[in-house]
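My questions all concern the structure below.
Complex shown without one protein chain; remaining protein chains in place.
Right, chain A next:
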Amino acid sequence: MDLPVIEHSPPAAAGCNASSCGSTARQRDGLTDDIRARVQDHPCYSEDAHHYFARMHVAVAPACNIQCHYCNRKYDCANESRPGVVSELLTPDQAVRKTLAVAATIPQMSVLGIAGPGDPLANPARTFETFRQLALKAPDIKLCVSTNGLVLPEHVDELVKYNIDHVTITINCVDPEVGAKIYPWIFWKNQRVFGREAAAILIDQQQKGLEMLTTRGILVKVNSVLIPGVNDRHLPEVSKIVKAKGAFLHNVMPLIAEAAHGTFYGVMGQRSPQPAELKALQDTCAGDMNMMRHCRQCRADAVGLLGEDRGAEFTLDRIETMEIDYEAAMVVRAELRAQIAAELAEKRAMAHSPTAPQASPQPIHFQSRTVKPAAAAGRPVLMAVAARNGLVAVHFGHASEFLVYEASANGARLVGHRKTESYCSGDQSCGDADAVLARTITAIAGCEVVLCSRIGYEPWGELEAAGIQPNGEHAMRPIEEAVMSVWNEMLAAGRLTAGSIAAKRA
């Protein structure tokens, strides 16, 4: 049961402060105002937007036309949170009803995606019937789709027809030799094709589809799964190539592989990457491409803000009984969006005004990343934040995830997130708390500070012993402001000179 301390803040009161714009300015390098306007309320395409806006996926697409080694087609587990997993398959009519119900209940809802549990374009009748109805009944909701790309070229014109503005293609490789280690087979022209030949066909189709979409002005995000020892060294090349073909955002996600999931990689003992490996690869690719750092690898039936899942509130039997005043809900959404848009515009204006107070010694404009900032006066520090709606708003013991920010003289930058279990449910059932706390400390390894709204005495001591400084002094402040304030204190205390980390850890 959620406790009051992690209740939703009213979105109008939420918001990041000016200093956060350093990171998003970098993320948006080279983006035109037109593209910025197109992504500013899409939580999966804009880091800013993900603090405010919610999305949902409707699971109307069960069939798949390829096999990936990280996927198991038994997709009915309620307790797993990863792509390809759903609890309830929907017909297009049910999906439309669910979308309208969610959009009427969660005014932050701005995006409807079809992402599986199979490949949406391998289920064209169900996918496009859902889009057709929603384009009519929910004209203010953005529609998007995510695909493996195998049959993308033949569906591009239909995507344009339903005004699908955002498409995600999962591209794990551009080399069939690498692909053969990821994809055991594809279904192609009425046959099952295996191995290198299959990978070569898939790669050709993905690249062709990507070019066709970008030629038509559709925004394309590329997802890649980082598989250590398989495509880790190959992904920087993937990043360069997809950028050259017009993809505007690259999302490198860590492989999820556990034997219990029954996937090839899980059963065969393929390891998942460590957070530091993921960050290093993202940083390498970031020299060439806008990188997404806030992905939560959500389920194909996820509902709500990224990092939360309200799917259980909207099961088929529940939405049957919901009364929906759709017109009224649309008005509420329009008001909320105007409010958030104004807030984001103000934030951008403050960040780029020469008179505004800057966390960074050098104001960052929308300039080339190749311009080096002034010499950093202190080393970068990773901090874990128990956050909600862009604020340091969650009790340490209630956090189910921590956002990881890198603070430096250039400002605060979101570099990832770490999933955890909340170890304190607020009642007497904290039996397993010690083990959960130990896992949380492992999960946020590499971070030197953890910011939260409150924290208990016992975890405080354990965190300190592990070399992680707890900090509950910035409750309800915008994340970036809080992170930079802590970094500046560390700087002033002389803790950020070269070598101080080794001294502290020794």
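In this section, a contact is a pair of C-beta atoms (placed from the backbone, for glycine too) under 8 Å apart; a residue touches a chain by one contact, two chains touch by 3 or more; residues count from 1.
Throughout what follows, contacts and distances are computed from a predicted model.
Trainee: Looking at UniProt, which of "YdbS-like PH domain-containing protein", "4Fe-4S binding protein", "Putative membrane protein" or "Phosphate transport system permease protein PstA" names the chain that isn't shown?
Mentor: Of "YdbS-like PH domain-containing protein", "4Fe-4S binding protein", "Putative membrane protein" or "Phosphate transport system permease protein PstA", the absent chain's UniProt record names it "4Fe-4S binding protein".
Trainee: Out of A:G118, A:G209, A:P228 or A:G397, which touches the unshown chain?
Mentor: Of the candidates A:G118, A:G209, A:P228 or A:G397, A:G118 is in touch with the missing chain.
Trainee: Which of A:A200, A:V267 or A:A433 sits in contact with the chain that's absent?
Mentor: Only one of A:A200, A:V267 or A:A433 touches the chain omitted from view, namely A:V267.
Trainee: What chain A residues would touch the chain not displayed?
Mentor: Against the missing chain, chain A presents residues 62-65, 67, 69, 73-76, 89, 118, 122-123, 125, 184-185, 187, 190-192, 259-260, 262, 264, 266-268.
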